[in-house]
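Before we start, here is the structure in question, set down as structure tokens.
A single protein chain has been omitted; all remaining protein chains appear in their positions.
We just call them A and B in the order they show up, numbering each chain from 1.
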Amino acid sequence: MSANARPLAGARLAAWILAGPALVVLAVFFAFPVVAAFALSLTDFDVYAIADLRNLRWVGLANYGALLSTPLFWTALGNTLYFVVVGVPLSIGLSLAAALALHSRLARWKAFFRTALFAPVVTTVVGVAVIWRYLLHTRYGWINYVLGTVGIDPIDWLGDPHWSMPSIIVFAVWKNFGYNMIILLAALQAIPDDLYEAARIDGASALQQLRHITLPSLGPVLLMVSILTLSGYFQLFAEPYVMTQGGPLQSTVSVLYLMFEQGFKWWNLGTASAVAFLLFAILLALTTSLLRLARGRGAS
Amino acid sequence: MKRLGSPLLVHLVLVLLAAFSLFPLLWMVSVSLMHAGEASAYPPPLLPASPTLENYRELFTRSGIARTLGNSLLLATAATLLSLLFNVGAGYAFARLPFPGRERIFRVLVLSLVIPGQVAMLPLFLLLKSMGLVNSYGGVLVPALASIFGIFLVREYARTIPEELLEAARIEGAGELRIFFSIVLPLLRPILVTLAVFTFLASWNDFMWPLIILTDQHLQTLPVALAGLSREHVQDNELMMAGAVLTVLPPLVLFLALQRYYLRGLLLGSIKG
Partner (left out) sequence: MVAQLLPEFERQHPGVHVRVQQLPWTAAHEKLLTAFVGDSTPDIAQLGNTWIPEFAELGAIAPLDARVAASPAVPREDYFPGIWESNFVDGTQFGVPWYVDTRVLFYRADLVRRAGCPDPPRTWARWEQCLAGVKRVAGAGNYAILLPLNEFAPLTALALQQDDPILADGGRRGNFRSPGFRRALSFYVSLFDQGLAPTATDTQISNVWDEFGKGYFSYYVSGPWNIGEFRRRLPPSLQQDWRTAPLPGPTGPGTSVAGGSSLVVFRASRHPEAAWQLVEYLSRIDVQERFRQLTGDLPPRRSAWDAPVLAADREAHAFREQLERVRPMPRVPEWEHIADEIQIVSSLAVHGRLSVEEAAAELDRRVDAMLEKRRWMLARRRSAP
């Protein structure tokens, strides 16, 4: 046996010992349920089937078909898209502004500000949703009070179907803009100073430096952050669950909220699994096309 | 180098953002110290007229929050320890131990990060039911024993361990496991802290899964109890704020104490990804 073969065999054994348990857990409690979920989505598994498995029917893609012709599914998808399309740019914009401000040489007490801006990220959604529900209260909430001082009539933030989703968007952005801020800050710190030096010598203004050095350098990181935020925002659930229970008039029912209701309120597991997989398919398609777009852009 | 205009502008932005971020949290503490009904006034009060601990007292005596707090603490701690147990070894193995299919398996793991966890929840529930784990601590902990993100985190960090160090130990005849326990683990200490912080926070804040798997009231965790409280006690805002403080404060404190590790992990996980 050569001096290399023994370590190799030892390494393999060690690897299975060290990684084995985790892989088994992932296989049993993640991979297997995901496959099972797909199988479930092809049946009409519901409360009756839980009582007696003979009540189960194989329906093929009928669940998917039924979902695609249910107005509520499209409402949920629309609500989710609304949340994503408005929320993602808002969140990233705010994160970028915060990161730029924190990165600036002119800023003092950076540690304090950084901590303050990040604090909402580590809080529990349920806890802060309760606070925000109160801040948004039509009569006794601070937001309407402040608006009142500048002469704006009280808005029924959580009761008016037009304002409910914007309220949730503001809440979600508040909760996690700090996360991307940290990432962008690190990326900003990685941009070499001599680039800025050269630009300054050439007489470029601050704004020009921003446009021609900062933003392009941040390109890849911005893209990655956007995709991650997009993917996360598509999975909107906790906020509507705690703040609005999907209302008013189902204006805050997201795709996952729909899945939760179908699955755990009504025990229509077949339908609920179909919802989950539809969401996954949409997400997958979106992220792959975005990545392909980015790679194409990056190559050129 | 002048950036983005004057110091005034920069500080204005930072102060506004800080106020935006902190006001709800500070106000939450303020309301939790108010008397029942005091906050339902127009104009809304900023500070309690006469601070009182009655809301907290009510939570601990009537709403049994002590038990819930205990549950959250217990579960978060257990999840943290278990996560270290399962994920650290795996992360190192993926980084430094050659085994067949290593790269392919890892790529599959990273790809599956795209799958929303909720997809698996329903069959997972049925699976745990057949194992008798519904409505138990085990049901909450078992699915989260291994985490792809955790493995990824440890792997990224472990890859910075110089290969020569390991080679030297191998030449001296040390077995792989001994190398892991005596050389690698000490080097991994910073990322262990990071992983622990991440896991603790994630477990403490987890809402959807404990909501589904725990039916017994005395097993509930804080977020679930608070959600239930807020749906029942729509009127008692001061009480709910006190509950919110109890739910939100520990993660904040933990974060403040261990910021460095948390932020480092965040960056490791994201930029490399």
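The rule is short, and it goes like this: contacts are C-beta pairs under 8 Å (C-beta built on N, C-alpha and C of every residue); 3 or more make two chains touch, one makes a residue touch a chain.
Treat the numbers as computed from the prediction; the structure is a model and nothing was measured.
Within the set B:29, B:134 or B:258, the residue that contacts the chain not displayed is B:134. Across A:47, A:61 or A:85, the residue that sits in touch with the chain not pictured is A:47. Subunit B residues in contact with the hidden partner, per the touch definition given at the top, are 40, 125-126, 129, 132, 134-135, 212, 215-218, 228, 231-232, 234-235. Residues of subunit A that touch the chain left out of view are 44, 46-48, 50-52, 55, 57, 137-140, 156, 158-159, 161, 247-250, 264-267.
Here is the rule we use: only the chains that are shown with their structure count from here on.
Subunit A and subunit B, compared by their mean Cα positions, are separated by 16 Å.
The touching residues of subunit B, counted against subunit A in their complex, run 1-7, 10-11, 13-14, 17-18, 20-25, 27-28, 31, 39-44, 85-87, 89-90, 92-94, 97-100, 102, 105, 109, 112, 114-116, 118-124, 126-127, 142-143, 145-146, 148, 151, 170, 175-177, 180, 201, 204-205, 207-208, 212, 222-224, 226-227, 230, 237, 240-241, 243-245, 247-248, 251-252, 254-256, 259, 262-263, 266-267, 270-271, 273. Considering their complex, residues 7-8, 10-19, 21-23, 25-26, 28-34, 36-37, 40, 94, 97-98, 100-108, 112-113, 115-120, 122-135, 139-142, 145, 174, 178-179, 182-183, 186-187, 193, 196-197, 200, 206-207, 209-210, 221, 224-225, 228, 231, 234-235, 237-238, 241-242, 256, 259-260, 263-264, 269, 272-273, 276-277, 279-280, 283-284, 287 of subunit A touch subunit B.
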